[in-house]
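What you see is the complex with one protein chain gone and the rest in place.
When the chains are written out, they are named A and B in that same order, and each has its own residue count from 1.
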Amino acid sequence: MMSSPLGQHLRWAKLGSGMMRTIIIAVLVVFLLFPVIWLVTTSFKERIDVFQLPPQWIFQPTMSNFEYVFDKKPIEMWTLNSLIISVGTTILSLLLGVPAAYTLARRKFRGKSLLITSILLIRALPPVVILIPFRVLMNSVGLIGTHTAVILIDTIYNAAFTVWLMVGYFEAMPVEIEEAACVDGCSYFRTFRAIALPLATPGLVTAALFSLILSWNDFLFALSLTSPPSATLPLGILSTFGMLSVGWTYMTSMCTIAILPLLLIALFLQKYYVQGLTFGGVK
Amino acid sequence: MLSRKGIFSQKYSLYWMMAPLFIYLAAFYLYPLIYSVYIGFYEWSLGDATKTFVGFRNYVSAFQDSQFTGSFLNTAIFVIAAVGIELTLGLSLALLLNRESWPMRILRTVILLPTLITPLVVALTWKALLNPDIGALTYYIRAVGIDIGRGIFVERGLAMAGIVLIDVWQWTSLITIILLAGLKGMPIEPYEAAYVDGASRWQAFRYITLPLLRPTILIALVVRTLDAMKIFDSVFAITGGGPGTATTTMNFHIFKVGIQHLKVGAASAMSNIFLLFSVLIGLFIIRSVFLSARRKGGAV
Partner (left out) sequence: MLRWRQLVGVGLIAILALGISLVGFSQKPYEGEVLRLASMADQFTDYLVVLGRQFEELTGARVEVDVLGYVELREKVVLDYTTNTKQYDLATVDIVWTGEFAEKGWTTDLTPYINRDYIELNVPDILPVTWTQGEWNGKQVAFPMAGYVNSLIYRTDLLGDADEQAAFLAEYGYELTAPRTLDELEDVATFFSRPDDGMYGLVANGARGPAVAQDWMEYMRGFGGRVVDREGNVYVDSPAAIQALELFVKIFDEWAPPGAPNYWWDDRETSYRTGMSVMQSSWSIARAGYENPEISLVVGKTGMGITPTASGDNPAFGFGGWGIGINADIDPDRQDIAWEFIKWIASEEIQKEWMLNDGAPIRLSTLLDPELNEAMPWLPTMLTMFIHGDGDYRPRVPEYSQIQDILGLRVNQAITHELTATEALTLAAEEIRELYAD
């Protein structure tokens, strides 16, 4: 091993262009993609071939796993539920988080940094802590087992992230644009809605994407708060896991199905989100 | 509309723009939190009709529970290793991918793939890949002659490294994306000036890129640290906290006490300690963000 990983990077940067760079990117990408490739290829394998050694990468693919999960599992319902919950969470997080973030970015008041810090620290909350009281609360208002219950708890984490992200984004936006556009004096809300928001589109897209990813993947909350008709894809994926015989091929084929929508969304939004994370940091 | 003068005026905007968020947080976040603090003072198993007030006894027991105190250390080791490696790798990858060409654009999305998979499924996938006898990755690791003893999750000295590996795999690209954005937002002028003065690439990186990127790095650090402290899925699905107690992390231990053994009072006390600890670490890192931001005059 070389002295320090950072040192390594610097040496790479110096070598710079061409071969070296390509090789390093290739190695990292292989590391990041290898398990995904295993997952996707396994979903096209016969059950008996999953653990063949040496591992098989080229083989006669079968669709039987996909047929099984579409035939035996309510995968359309799970996908729809996952979509409802993650889109609902995203919309709610943005509705709650973005106006607050704009105000936190544009207004000065005492205790502002403390406030932003506390919002960010919501992310530190261990899920197990709030699970039980939250469930009792949802039950008492009759929301247990509904999509809404999961949306409400996912939004706690996602709204916090949205605020954090958007405060940085709004702060990085020059205030002069808003002032210039409203020489004749717009209302505060109008400035926010008609001028700041459109300019902040990349930031909004990024916040939305992160929120989608987080709630699309949520397992623990969905497990504790949904009922069978509102169950999500991750729960479905896990239900292929028998104790004695794991349905590896079924699990991976459902997982392949579950990745696709998000991957498409991410590809579609890619021009926004790298730009969108250009924030100014917490002030 | 009364918007100019009344309650919706700019003067009060502070309140009504933020009110929905804070009402929401008060109802759904503060309530469970306060409940958790309250129940931490009681001996109560889920399903029992009566709660017994025991003062700080749950807290005292938590510190006497060697598995809990051990999990403290395990979590700390995990967080430092995982977040450290993720930052280093993430920064390298961000610098390498910070170019505008179509392969780079595609790669920037493709590397997001690990973050698009449910963590529990990620854990199970790695469990299969690293199965000590028939895992595909174990096969290649042994094929290139690396000694992993009886298997990564069998050896007490390697199990935590395996958990770190999985976390690094899943979250490095998130850091890369955050840092890439930071790099995109950087002004070009300092570099032009530096190269005119004959600075090397390394000098440019050391004296321009790193300082300018520092706040972004620290923010990536806060978010990842807070998330990493909650490490649960891979421990739950692969090692069960073992071998022995080698991979017992705080969140896993609390889950066991609270959800599996139903001792909600004891679990709440533990998670309150855990939360306090997380908040302190988060505050510590955020303080560094503030300090550095102030020193640089609030530069990005």
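In the analysis below, a residue touches a chain if its C-beta (ideal position, glycine included) is under 8 Å from a C-beta of that chain, and two chains touch if they have at least 3 such contacts.
In this text, all values refer to a predicted model and were calculated from it rather than measured experimentally.
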Q.
Can you say which of B:Arg150, B:Arg206 or B:Arg287 touches the chain missing from this structure?
A. B:Arg150
Q: Check the options B:Pro103, B:Pro187 or B:Gly240 and report the residue that touches the missing chain.
A: B:Gly240
**Q.** Identified contact with the non-displayed chain, of A:Ile116, A:Ile130, A:Ile151 or A:Ala231
**A.** A:Ala231
**Q.** Which of A:Arg21, A:Arg47 or A:Arg193 contacts the chain that the document leaves out
**A.** A:Arg47
Q. Which residue numbers on chain A touch the omitted chain?
A. 46-48, 51, 72, 132, 135-136, 139, 144-145, 223-224, 227-229, 231, 235, 238-246
Q.
Touching the absent chain: which residues on chain B qualify?
A. 46-47, 67, 131-134, 149-151, 153-154, 156, 236, 238-245, 256, 259-262
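Operating definition for what follows: only the chains that are shown with their structure count from here on.
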**Q.** Intercentroid distance (Cα basis), chain B paired with chain A, Å
**A.** 14
**Q.** Residue numbers on chain A that touch chain B, as the complex places them
**A.** 5-6, 8-10, 12-14, 16, 21, 24-25, 28-29, 31-36, 38-39, 50-51, 53-55, 95-97, 99-100, 102-104, 107, 109, 113, 117, 120-134, 137, 152-153, 155-156, 159, 161, 163-164, 168, 172, 187-189, 192, 206, 213, 216-220, 233-234, 237-238, 241, 248, 251-252, 255, 258-259, 262-263, 266-267, 270-271, 273-283
Q) Which of the residues in chain B come into contact with chain A in the complex? A) 3-4, 8-10, 13-14, 17-18, 20-22, 24-25, 28-29, 31-33, 35-36, 39, 46, 85, 88-89, 91-93, 95-97, 105, 107-122, 124-126, 128-129, 131, 134, 136-137, 139-140, 143, 169, 172-173, 177-178, 180-182, 184-185, 200-202, 205-206, 215-216, 218-219, 222-223, 226-227, 229-230, 232-233, 250-251, 254-255, 258-259, 264, 267-268, 271-272, 274-275, 278-279, 282-283, 286, 289-290, 293, 298, 300
